[in-house]
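Below you'll find the structure I mean.
Just one protein chain is left out here, and the rest sit where they should.
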């Protein structure tokens, strides 16, 4: 799912051109259209249907000069392959969770913590690895950032309403989702409880210092195709009224110096309607790259509460990786020894 | 919806017999099957399809000796009609929200606070009024009670996943619910934030004293037919571990002296599976009269968290009213001056 | 729903500019954004949120020189108002069903029967009325046309899987649609059984002669937001094999002389996959203006069968009306006495 969204976002990209596709065993050697049935709306296979799929190892891509390697690999494969690609000189931009906790690997949302890319200097491979957060942690971090900058977030309670696309094509069965909802059985809650502290943390010469925030997450799968809705309650060190919070959301600007090609001008959109954000109506805000905040109100327990919605496979996964790659092409990162020359090549290790 | 569930639950009831149906203007004078298309599974019109529907005022029911009057009226109508029925000597058992906050009107979940019926002595009408809580507040109160008794609940954060039946037949449009979820636009959150304090409060000779609990609620409608799922986080004065909480849930027994005909032996069921409770699989637990608790775990922010699920139109509405009526027929309440003689008559003011 | 889709399609249209909005009683006098909550994805109110809504009568629009009046009125209102607008000199382009059967009123799908516009000469009003077919009849007619031209369609059996948007915002309740399907309770089947004969009929100097086709329709509502899927079986006078039918679909070209701004180059798209067309994946084909045909196979009873899918509120309603208006601006129709000067003005009688 994430792989297909990524191929779609790269179709006609102003900076990047897909020079290779790679996948695990069974798909290797086939053409892309044979290896993977196209299962999302839009141009099938992003126009790359005839491109051959290679094996997911740097050796198989030896003829492609090292560039950016997007990874939408499953965790176990990522654990093994991503360092191999970094070792072969690739800038690995990964959506996988395998190395998100590694203190030398930046966990980046470009509008929030672009400076964390400096952590790559702690990696000892010729190439390097950059990751993006979990599909819930991204809209959560984007919405916490304005509050944290202004008033220091201390406690967060979040309940999610997560779309089925988050589990991939085969992740949930129809029987388990039609006309029902259910608690997420996996380790989603742990990710949501642990990733924002790193994203909102500080990177200095001494490395990374996590933000001191306690987070409790309840993750529930709901019968929605795309779009994760989060009900968030927040305690900040300095009290923030709903009006102040709305101002903070509305006036907040991305921390990236310039604008990335795929980034919306206002990644955090504020709505005033009582029954919004709505996955059906708001998921494609800013081409799926914006998150929508609404119902900013007083929380009787933690002080402030609001909803935030984001497209889980675009903003929360494929688009997040793409933004990270675009960030790598801006100053000062593009000047780093290890960063590939802008727009030259890339490959897409992906599962089908 | 609630009216139809109630008629269904009264069909074949061991104690009660429906002697009259009443509804607002347009339906009055028709037979029940003409006045209201039957829209839930099961025997159409509970076998009362041929019964004429009367006007919703005590005068129109003058030939029916005052008994129990079940009310599933909309708020505005309830505000006017329920006191009129109480004034005419009826024991009004209401699912409406009009008088839930009135300190002289008990807000009762029989297994939790049966003693609150004593508040009826403060009502000055020949009959009296008893209410049941909101469809979210009922499973919430049932699950908080064991914790509160053992460790004093102080703060509660709850996010809901609410079925569409809670809004009645016409409450939500298909366009607003298919493949999407949305924040509840009404005053549901206020009800959930205020009712449990009354239910868990203390009734003494001085009247009602609310429990001192701060509650924050986020209410979201999801595309589920029946069954409200709640994600609950709780701070108790005395710390409760997940293990202790599970023991408290498992060992808790209803506070009603004996067993009411429609009450399950164990109204709180505990499950151990990671993806339960599930509306589809657990909603009909104990005939829809039980609530199911699961995933009792440590909450990093408030200390304890769990899920609880209840059938919103059975346990959370029609069945809640029915249990209250059954409670009225037990000692010591059946002996009260105002309580109608057991099982003789009743009427059902209802909207269609 | 149709009104909102139409406003959306007119937003930025190369030929048309909305000069007025009109609606029934309650909305009249308000601004558009106050009169109608915006309930579809995309730019709210098509940028016309501040435009005042007028009353739906030609007098109220006297300051607007007669132009094209799009009508998305309910049947009863259309029956009264559309002739009034035509009488006041407007070219009324209607999605309503009120006058579809009138032999002087063309029922047009531009790619199929543009020549039917000649029927307008039989209308005696200063302006005139043009209608588009029902949202099921449009994809049905588009898919039957290539077969009819080649082999004369004689019998059609169609079963539908219709999205909830077809009933408008308030048309179906969530309770009736979540996790279930049901036979369409209205007169949809009659429309589908009667409109294609007119669309596929012949217009000569003697007027309209319907095509001689027997159609049987079963219309079922399914929990899909947008997109009507039709399972069609066809008997043609001259046998058509599945292979021949696929060739006819693939080689068919619209009957409009030139290309209309909102018309796709290939309104009928052919797919080969066994589980397509799919509402979720194919509904937005060609911006929602194309229909997708698939599974063209032998029918053991009628000879040929296939599926066809179309976006019901775009291709099947708002977009259909828009195409008709665009057709009116092409030769030879733009030269007709009654046709308004190209692109000057228009109004939008609409319900909210």
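So that you can tell them apart, the chains are marked A, B and C in the order they are listed, and the count of residues begins at 1 in each.
In the analysis below, a residue touches a chain if its C-beta (ideal position, glycine included) is under 8 Å from a C-beta of that chain, and two chains touch if they have at least 3 such contacts.
A quick note: this is a predicted structure, and the numbers were derived from the prediction, not measured.
Student: Touching the left-out chain: which of C:120, C:278 or C:330?
Tutor: Result: among the candidates, C:278 touches the missing chain.
Student: For a quick check of understanding: of C:167, C:229 or C:325, which residue touches the chain that isn't displayed?
Tutor: Hidden-chain contact among the options goes to C:229.
Student: Among C:156, C:199, C:270 or C:286, single out the residue that touches the unshown chain.
Tutor: Missing-chain contact among the listed residues: C:156.
Student: Need a quick check: the contact residues on chain C for the chain that isn't drawn.
Tutor: Counting over the whole complex, chain C touches the hidden chain at residues 155-157, 159, 161, 176, 178-185, 193, 214-216, 218, 220, 222-225, 227, 229, 231, 233, 274-281, 294-295, 299-302, 305, 307.
Student: On chain B, where is the contact patch with the chain that was removed from view?
Tutor: 37, 39-41, 178-179, 225, 273, 280-284
Student: Just checking the interface: what residues of chain A touch the absent partner chain?
Tutor: 1, 39, 164-165, 167-179, 223-225
The definition used in the following text is that only the chains that are shown with their structure count from here on.
Student: If you average the CA coordinates per chain, which chain's centre is most distant from that of chain C?
Tutor: Here the answer is chain B, farthest from chain C.
Student: Report, in whole Å, the distance between the mean C-alpha point of chain B and the mean C-alpha point of chain C.
Tutor: The mean C-alpha positions of chain B and chain C differ by 47 Å.
Student: Determine the centre-to-centre distance between chain A and chain B, using the mean Cα coordinates as centres, and give it in whole Å.
Tutor: A distance of 43 Å separates the two centres.
Student: In chain C, what residues contact two or more other chains?
Tutor: 39, 178-179, 225
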